[in-house]
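With one protein chain held back, the other chains of the complex are shown just where they sit.
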Amino acid sequence: MGWFDDNFIPAVDGVAYGLLLFVVAAGLTLAFGSGGVLNLAHGTLYAFAAYTAAAVADGSWVGLALAVLAGIGAGAAGGGALAALTAPIAGRGHMAQAMLTFGVALVGSDLLTTTFGKNDPQVSVPGALEKPVSILGHNYPGYRLAFIVVAIVLGLGGWYVLARTRIGAAVRASVDDPEMLAAGGISPARVRTGVLVAAGALAGLAGGLGAPIIGPSTSVANTVLLQSLLVVVIGGLGSVGGALLAAILVGEVQTLGVTLMPDLAPYLLFATMAVMLIARTARFGPTGSRV
Amino acid sequence: MTPASPISRRSFRVTSAGLLAGALAFTAACSGSAADDKKGGSSSGTVKIGLTIPLTGVYAALGPDLQNGFQTYLDQHGGKLGGHKIELVITDEGDGPQTSVPSVTKLIKQDKVTAVVGLTNAATVAANVQVVNDNKVPMIGAVGRPGKIDKPDYVWHTSYLSEEPGVAAAPYIKENVAGTVYAIGPEYQGGFDQLRGFTDTFDKLGGKLANPDGKTKWTPFPGTTNFQPYFTEIKNSGAKAVYTFYAGTAAVNFVKQYKQSDIKDIPLYAAGFLTEGAVLGAEGDAAKGVFTSLNYTPTLDIPANRSFVAAYQGKYNALPTMMSATMYDAAAVLDKAIAAAGDKVTPETVNAAIAKTGKVDSPRGAWEFNPATHAPVQKWYLREVKQDGTALSNVMVRELGTLG
Partner (left out) sequence: MTTLALRARTAMHSPHARLVGRILAVAAIVWLFAAPYLVGLFTLILLSQALSLGVLAASVAVLGGGAGLPSLGQVAPYAVGGYTAAILAEHGMRIGVVHTLVAAAAGALFNALTAPIVVRTRGVTVLMITLAVGELVRTAAEKWKSVTGGTDGKSGVPAIRPFWGMGDLVDDVDTYWYVLITTLVVIGLTALVLRSPAALLLDGARENETRMRATGHPVTRYLSITYIGVGALAGVAGALLISVQRYISPSHIGFDTSSLVLLAVVIGGGASLVGAMIGAGLIVFTRDWLSGPWPGHGPLLLGVLFLIAVYTLPGGLVGLTAGGPRAAWRALGRATPPGDTTDATDVTDTTEKTDKVEKAEKAEKAEKAEKAEKAEKAEKAEEAEQAEKAEQAEKAEKVTKPAQAASDPPAAADPQALLTITGLTRRYGALAAVDGLDLTVRQGARHALLGPNGAGKSTVLGMIAGATPVTSGSIVFAGRDITRLPPARRSRIGIARAFQQPAVVPSLSVLDNVTLAAWRHAEVTGTAWRPDRYRALAGEAATHLETVGLTDRADEIAGELSHGSRRLLDIAMALAGHPKLLLLDEPAAGLTDTDIERLAAVLKALPTEVTMVLVEHNFALVREVTDTVTVLASGQLLATGTPDEIAADQAVRDTYLGASEPEHQEVG
């Protein structure tokens, strides 16, 4: 019990972090798997949404809801802008597009600090969520606990829509094979734009909800990008379950890992990624057809 | 060689012409030749001063505090220091040496400034010591100062030695905390120095750290944003108080998360930056009750401070911070030194004159350089974050004595 008690809070915190990363990474996977864009500006979309949310939130419940919506809107708009920017070079392969998004990320970060200022804004959440909550005798930030609940609800909802509805089936089909939609008479360019907007909206949702947890700052874009890349690679491209497990793993390594093995924790994430890649190469061959 | 097709030949000519033009334009733009480059200096007229301050990175929020402090002094003195019109050249300090070494190099080699001022990050200072010593250009740091500089010939600080906030606070904490203290800080030069000041002094006084291995806990810098896991360890250590040093974003995260965690009721002591300036506004009520030690507080009731605070507030609509005050003092030091250099204002004459500055009438009270360390001999204060009218403020609790 002692061990459990000592590590309870980091473990819970890892879940909160993991769920947040999961939402971000879902957008990254969508953009790459379905839109064909390795989006290195994905973290910037998160940052944009988080800054926007911070600007909108005023400490009231309505403000919080508006902030999340504003975050989604910001992310989606950013995704749309990326779709427009990458459209002319869509035929030039992953590398050209990745490079373009990297340029966008650099420009975007600068614009964000110019627009929102260099002081990292703090997100005002309703007073009730600002207070620590007691779980099993421990204090834990109320907002994070609420976030875990909301993320689980959203996740279950998303899973239900994807797995049990016709819309979900269509989405899955399009992710599985984007050209199927094209065959159905929808222009590939519109599918691509749609996918990138949706991916941006996911980053925006994460940014809006996550701003009080991983707040807007000058460095947040890079942090979020690298960690969601880790989640996607460790989890395996296109595997939702894998991504969820990977996200929780990445979250826990940064929380539980810090308390349990502080010396190894910094290496764990990228070492895990390397091991997963090697294992997958051994299984699927070196062709890189599966990331 | 396979002959190129006519088309590619034509465009090739266009390309090479373009490249050639580019190279020429570039050469012209870089005007001047390295072979006959002279040092910066001026016998009369404008003197260039370089500011290297964080414009990007974790400490970007501190940039305006620094720049505004310096500017306040200039504004009060008609844009002149020592009778010379001052031209400011600003460069970015970024997250540390990676950005700041090129920045300081540019100020010295390209802009040929008479002095370099600013530099928040102790690691930045450490990496640039050699640059300024080699080039014989004075560098006046206004914030972080690494503990050990072998040859501080051209290095000056109007702030403090990085150990001093901890050294000043340790006796008070030893007296007032009944039990062990947990020490935690960021894993870089500034953190090492700040925390060492506390832990060494505390240890000498017979205090015991609560950290399981008896050593300070280091958090990765600048990457750490989530402190919850560390708080769990602090809780488990049974500490009766926590001593730390964080600044900028990290300070905000630390304080806000602290007050939502299991250890929210454990007293928190820190070097002043934890609750200084914009950081305090961002922390809000979470900062209430945090004790910090620093060489300045805007509520200090002396004439020099009153006029400084009034001027600063009048222009920037914010309270000055310790960084504003030290930058203000850096301008004051340069004012005296440039005047003393007389007709021949060169980096070397200014540097020589800085050594003879004597007492500086500063907003934090009079201080002077310690000739050995090139840092101020000054008073230290213990402050507590309290509601002061509508705003939170670092209210002075007591003096902690003179160091330096």
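Per-chain numbering from 1; labels A and B assigned in written order.
The rule is simple: a residue touches a chain if its C-beta (ideal position, glycine included) is under 8 Å from a C-beta of that chain, and two chains touch if they have at least 3 such contacts.
On a predicted model such as this, the values are computed, not experimentally measured, just so you know.
Shown chains touched by the hidden chain across the complete assembly: A, B. Checked against the hidden chain, the listed residues B:A61, B:I86 or B:A127 yield one contact partner: B:A127. Remark: the omitted chain is touched by one listed residue; of A:G117, A:G155 or A:P266 this is A:P266.
The missing chain, though absent from the display, is touched by one residue of B:G96, B:G185 or B:G272; that residue is B:G96. Here one chain is not drawn; of A:N7, A:T29, A:T52 or A:S109, the residue touching it is A:S109.
Touching the omitted chain from chain B are residues 1-4, 7-8, 11-12, 14-16, 19-20, 23, 27, 30-35, 37, 55-56, 60, 63, 90-92, 95-98, 101-103, 105-106, 109-110, 123, 126-127, 129-130, 134, 187-189, 220-221.
Contact residues of chain A toward the unshown chain are 36, 38, 40, 85, 88-96, 99-100, 102-111, 177, 179-180, 183, 222, 226, 229, 233, 263, 266-267, 270-271, 273-274, 277-278, 280-282, 284-289, 291.
The rule is simple: only the chains that are shown with their structure count from here on.
Remark: chain B residues 55-58, 60-61, 63-64, 220, 222-223, 225-226, 228-233, 236, 248-249, 252-253, 256-257, 259-262, 264, 278, 282-284 touch chain A in the complex. Here chain A touches chain B in the complex through residues 6-7, 9-10, 13, 17, 113, 118-122, 130-132, 138-142, 214-215, 217-220, 223, 254-256, 258-259, 266, going by the rule given at the top.
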